[in-house]
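Just dropping this structure here.
Our next item is chain A:
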Amino acid sequence: MKTKLATLALGALMAAGPALADLVIPDLSYRTGPYAAGGIPFSDGYNDYFTLLNERDGGIGGVPVRVIECETGYNTEKGVECYESTKGEGALVYQPLSTGITYQLIPKVTADGIPLHTMGYGRTSAANGKVFSNVFNYPANYWNGASGAINYLLDENGGDLSGKKIALVYHNSAYGKEPIRTLETLAEKHGYDLTLLPVDHPGQEQKSQWLQIRREKPDYVVMWGWGVMNQVAVQEAANIRFPMENFIGVWWSGAEFDVEPAGDKATGYKALTFTGLGDDYPVYDDLRKYVADAGKAAGAGDQLGSVQYNRGLYAAMLASEAIKTAQGIHGVADIDASMMRDGMEALEMTNAKMDALGMAGFGPEFSVSCENHGGPGLVGVVQWDASTGTWNKLQDFKPTDAEVIGALIAEDSAAYAAENNISERCN
Partner candidate 1 sequence: MLDAAQTTDVQAETLLEVNNIEVIYNHVILVLKGVSLTVPKGGITALLGGNGAGKTTTLKAVSNLLHSERGEVTKGSIKYRGASVHESDPADLVEKGVIQVMEGRHCFEHLTVEENLLTGAYTRKDGNAAIQKDLELVYSYFPRLKERRRSQAGYTSGGEQQMVAMGRALMSRPETILLDEPSMGLAPQLVEEIFGIVKDLNEKEGVSFLLAEQNTNVALRFAHYGYILESGRVVMDGPAADLRENPDVKEFYLGMSDEGRKSFRDVRSYRRRKRWL
Partner candidate 2 sequence: MLDSSEGYVTEDGRKIGGVVMEMKNITLRFGGVVAIKDISFDIREGEIRAIIGPNGAGKSSMLNVISGFYVPQEGEVWFHGAKRPPMRPYEVAQQGIARTFQNIALFEGMSVLDNVMTGRLSFMKTNIFQQALWKGKAEAEEGENREAVEKIIDFLEIQHIRKTPVSRLPYGLKKRVELARALAAEPKLLLLDEPMAGMNVEEKEDMSRFILDVNDEFGTTIALIEHDMGVVMDLSDRVVVMDYGRKIGDGTPDEVRNNQEVIDAYLGVSHD
Partner candidate 3 sequence: MFYREAGDFKTSYRDDSQTFPIKFDRYRYYVVLAVAFGIIPFIINDYWANALLLPFLIYAIAAIGLNILVGYCGQVSLGTGGFMAVGAYACYKLMTAFPDVSMFIHVLLAGGITAFVGVLFGLPSLRIKGFYLAVATLAAQFFLVWLFNRVPWFYNYSASGQINAPERDVFGIIVTGPNASAWATYLFCLIFLTVSAIIARNLTRGTTGRTWMAIRDMDIAAEIIGVNPLKAKLTAFAVSSFFVGIAGALFFAVYLGAVEVGEVFGIQKSFLVLFMVIIGGLGSIFGSFAGAAFLVLLPVVLKLIGVDLLGWPTDIVAHLNLVIVGALIIMFLILEPHGLAQLWRVAKEKLRLWPFPH
Partner candidate 4 sequence: MAQTQSGAEGVHSLPALLHRNATQFGDAPAYREKEFGIWQCWSWAETAKEIRAIALGFLELGVEKGDHIAVIGRNRPAHYWSMVAAQMVGAVPVPLYQDSVAEEMAYVLEHCGAKYVVCGDQEQVDKVIEIQENLHQVKHILYTDKRGMRKYDHSQMNALDDIMAEGSAGHARFDAELDKRIAAITYDDTCVMLYTSGTTGKPKGVVLSNRNVIESAKNSAEFDHLTRNEDILSYLPMAWVGDFIFSIGQAYWCGFCVNCPESADTMMTDLREIGPTYFFAPPRVFETQLTNVMIRMEDAGKFKQRMFHHFMAHAKKVGGLLLDGKSVGFADRMKYALGNLMVYGPLKDTLGYGRFRVGYTAGEAIGPEIFDFYRSLGINLKQLYGQTEATVFITVQPDGEVRADTVGVPAPDVELKIDDSGEIHYRSPGVFVEYYNNPDSTASTKDAEGWVATGDAGFIEEGSGHLRIIDRAKDVGKMADGSMFAPKYVENKLKFYPDILEVVLFGNGKDRCVAFINIDLTAVGNWAERNNVAYASYQELAGHPRVLETIRAHVEAVNKSVAADEMLSGCQVHRFVVLHKELDADDGEMTRTRKVRRGFVEEKFSDIIAALYDGSGSVSTTTEVTYEDGRKGSISATLEIVDAPVVPVAQHKVAAE
């Protein structure tokens, strides 16, 4: 009891900080645990971009950005704690990089009026802005990913996948299960066989799944993995000599650290993407100048240019652009969360804009609307080359099966709306 009171007192002390004019961006990162390999570069990129804006531009619209990092360890309970402890600071947008935490936060942020950006993860049907007012998952979601993968395979097979066997190796969690329904629908449409192979958290144990793959010899393996699961899968695939070219991962399964442990054998492994590769962008000059070389980089500062670092960078860029948009809409520099939401809903990413930011072609062009919080869902494909240690682009950002996805989104969001008694907006 005594400890409890002491903590409460301490908590109250913490909460009473000085109120400065700043733009608060919580970063629910995870630098520990089995998913830290992905969490660290993403968070570094996210942080560094805002640092860059502060250092170079003095913030956004003259208001400095304050990033509050909070360690979740990819754990939902800690995610809730982080959310609760930061929301009072005037948080503008949450980017938890965890589908599990996203599910906790969707109702909470909606109630609290704070936008949630789940870029390429989270609840896919949140793309339906009519139901999910405060949740955004642009520029692409899982179902885009699933469809993108199938589209790519269709292209490879001349538009016909009938009779082919495709296996889905997925993280046995909300995250991994997300694409199943799309893949099933697409299977009906395109006539392929789908085998589901769940891998339990954290994913180190996949022997039986890969034995099954060796036995059943699917034509393609699609993977929804994260963290340590990815490298184990790639390693296992190499071990059973599964042709890497026929192994394609979602964007969260396509970073350097996922394939490097398997060495040369990983060459040929493919992954989806919605962001640019490498550090050959002008923005990196500034990043080096203002952030990395100035010793202000987040974390160890050694992640610049890596896949997930770029995603973090991209997420931060989208956030800052949404802030700018919000500032524009409301004519206020020190915006609040609801303004931020408006900004995100009105976000428009054009090539020109990205060019100006020194990030030309870093992501697809898209615009967000009241109805559509999911963006266009353009998906690219990259392939790993172990000899150079680089990811090479195989296919540019291409559209996915909007018809199928749209119907699924409508169905799932309608179910959610019914369950939670939400009436549609944007009408």
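The rule we apply is simple: a contact is a pair of C-beta atoms (placed from the backbone, for glycine too) under 8 Å apart; a residue touches a chain by one contact, two chains touch by 3 or more; residues count from 1.
A word on the picks: all candidates are chains of the complex that A comes from, given by their letters.
Just so we're clear, the structure is a prediction, and the values are computed from it rather than from any experiment.
Peer 1: Which candidate touches chain A in this complex: 1, 2, 3 or 4?
Peer 2: Spelled out: of the options 1, 2, 3 or 4, chain A touches 3.
Peer 1: Applying the document's contact rule, which stretches of chain A touch candidate 3 when the two form their complex?
Peer 2: Counting only chain A, the residues touching candidate 3 are 1, 3-4, 6-8, 10-11, 14-15, 29, 31-32, 36, 40, 69-71, 73, 75-77, 80-81, 83-85, 87-88, 99-100, 103-104, 106-108, 110-112, 123-125, 172-175, 177-178, 180-181, 198, 200-201, 299, 408, 412, 415-416, 419-421.
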